[in-house]
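As structure tokens, the structure follows; a few thoughts come after it.
Let's turn to chain A:
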Amino acid sequence: MTSNEILPLAVMASSLLPGLIIFTLPESRIRWRTALNLLGALAKLLLVGLLLAGVAAGEEYGFRYAVLPGIDLAFKADALALLFVTLSALLWLFTTLYAIGYLERSPHRSRFFGFFSLCVTATMGIAMAGNLFTFFVFYELLTLTTFPLVVHRGTDKAMQGGTVYLAYTLGGGALLLTGIVWLHSLLGQIEFTHGGVLAALADAPTWQLQAIFLLLIAGVGVKAAIVPLHGWLPQAMVAPAPVSALLHAVAVVKAGAFGIIRIVYEVYGIEFAQSLDLLTPLAVMATVTILWGSFRALFQDDLKRRLAFSTISQISYIVLGVALFGPLGTVGGLVHLVHQGLMKITLFFCAGNFAETLGIHKVSEMDGAGRRMPLTTLAFSIGALGMMGAPLTAGAVSKAWLIDGATAAGMDWAVWVLWTSSLLNAAYFLPILWRAWLRPLPAAFPNERTAARGWRETAWLLLIPPLVTAGAVLAAGMFSDIAWSPLAWAQLIAQREYLQGMP
Partner candidate 1 sequence: MSTGLIFAGTGAILFAMGVAGVMLLAHLLRRILAFNLMGSGAFLILIGLAQRAGLVDPVPQAMVLTGIVVSVAATALALALTRRLHKLTGAYTLPATRDD
Partner candidate 2 sequence: MTEFFDPLAWLILLPLFWASGAFLLGPTRGARLAIVGVAAQLWLAIDLAVKVGDGGTAIRHAVGGWGAPLGIDLIADGLAAAMLLLTHMVALPLLLYARGYFAADASVARYFWPLSGFLLAGLNALFLAADLFNLYVTLEIVGLAAVGLVAAGGNATQIAAGLRYLFATLIGSGMYLLGVALIYGAYGTVSIATLTPLINASAASAVWIAAALMLLGLMLKTALFPFHYWLPPAHGGAPAPVSALLSALVVKASFYLILRLWLGPFAPLTGTIAWLPALLGSAAILWGSWQAIRAVRLKMLVAYSTIAQLGYLFLIFPLLGPDGLALQAGGMQVVAHGLAKAAMFAAAGAMIHVTGRDAVADVAGVASRMPVSLFAFALAGVTLMGLPPSGGFLAKWLLIDAALTQGQWWLVAVIIAGGLLAAIYVFRVLRQAFLVPAQGERRHLSHRAPPLLEWTAFTLAAASVLLGLRGVDLLRLLAVGSGP
Partner candidate 3 sequence: MKRAAIIIFAALFAFVLIVAMLELSALPSPKVNLPAAVAANMAASGVEHPVTAVLLNFRGYDTLLEIAVLLLVLLVVLAVSPREGKAPAASHEPVLQVLARVAVPVMLLAAVYLLWAGAHRPGGAFQAGAVLGAAAVLLHLAGLLPGWNAPRLFMRAGLAGGFLVFLVVASALLANGALLHFPPEFAGALILLIEAGLTVSLGLILAGLFLFLA
């Protein structure tokens, strides 16, 4: 095996092995568990760094293993894969730190961190999958490994949320599988290739290709929470805060959006998809989701539910970017994959802190929270402003590229959609900020633990991750032009998908 084959596997092993070891650790070995978690996360970052340098220099990383005749478990770490891998690896580190602080003294931590690591492994597999078969394998693994996390608390409500989550994702998986096998039986292969592989099937009946597209998009659309397949996401909010962060920013929802990107660009090929009239319906679906998610978020009093509907809306920005048919929109969609992750994880970290420190679960309880927890509220504000697309934040960059993309594609209505959504974002985020910063302190918070635990604001492990990610939101917004920024990387990918893929 060459080092170009080993490196992608090592990236996966860096979370798989610690995860498996953690399962066997007794509950009391806290230091061991923490050390393993951090060691894995840091090792992964190091390995990802090596990959990034290599791919930027034009190296190709990949590994194949035959599972069935003509069907391989194939990994390839290309530029697009690395966009997702880097995001997940980075956020995994912070989520782990946060989770260590969050779950202090709660039971079953070995189980929790074991499955947590497996989740990240599955996400890496999804990112680096070299064909639809491999993608599906890890896509389903992600479902299986997130279930124990969603139901972690073991209450009836958690079980209900977990069941709804499973019903949606396994149903979606079944559709996806049908689509993939159908495609395989028509085409004989299902590799991800720049520019797509389906042009070879130009003679096949159009309805078949359209039906397969529908199956595939519906399959990944469940995880991407596209309306009307989004019902599980608000229900899954019963999970502990680090799991919500994982679902919304690191793994699950992202995996769905990433799947849509792979299917449109590297299975159908953007040109061929356009010629089959598939992109406009996709754009319409994304639009509906963007507006519906924002609209529903307006009326949620539960803070995490409001954030959940916000996620539904924001993820479809990525889908819209993909469907805009043009390099500008592509860059906008891809960069939003990263930016949304940074912003949303900040928001969930902060929401977890409010709940853990002051017992705040509802928007209506937020009055004066900013005075008691200024740093957390600051981080929250940065995330929220980013979501609105305020200048100097990461959100502004993605929105600008998306709007340019829509204009260039001649889809003026999409510009209006983006503006409307920004207004709605402001409408559901600004009241929170207003309450937190400007309303007076209430007589008592629902369940304040600051004094009992001897915290100044909250535990350090809970405070540092949101501050760092909030900083990243600002950095990605202000320094988007330098090399190695998410934007630069997205431009590299767009260039490869649009230029190298074309004959």
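Regarding selection, all candidates are chains of the complex that A comes from, given by their letters.
Methods note: contacts are C-beta pairs under 8 Å (C-beta built on N, C-alpha and C of every residue); 3 or more make two chains touch, one makes a residue touch a chain; residues count from 1.
Remember, predicted model here, so these are calculated numbers, not experimental data.
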Selected neighbour of chain A [touch, this complex] from 1, 2 or 3: 2
Residue numbers on chain A that touch candidate 2, as the complex places them: 23, 65-69, 71, 73, 107-108, 111, 136-138, 140-141, 143-144, 147-148, 151, 154-156, 159, 162-163, 166, 170-171, 173-174, 177-178, 181-182, 184-185
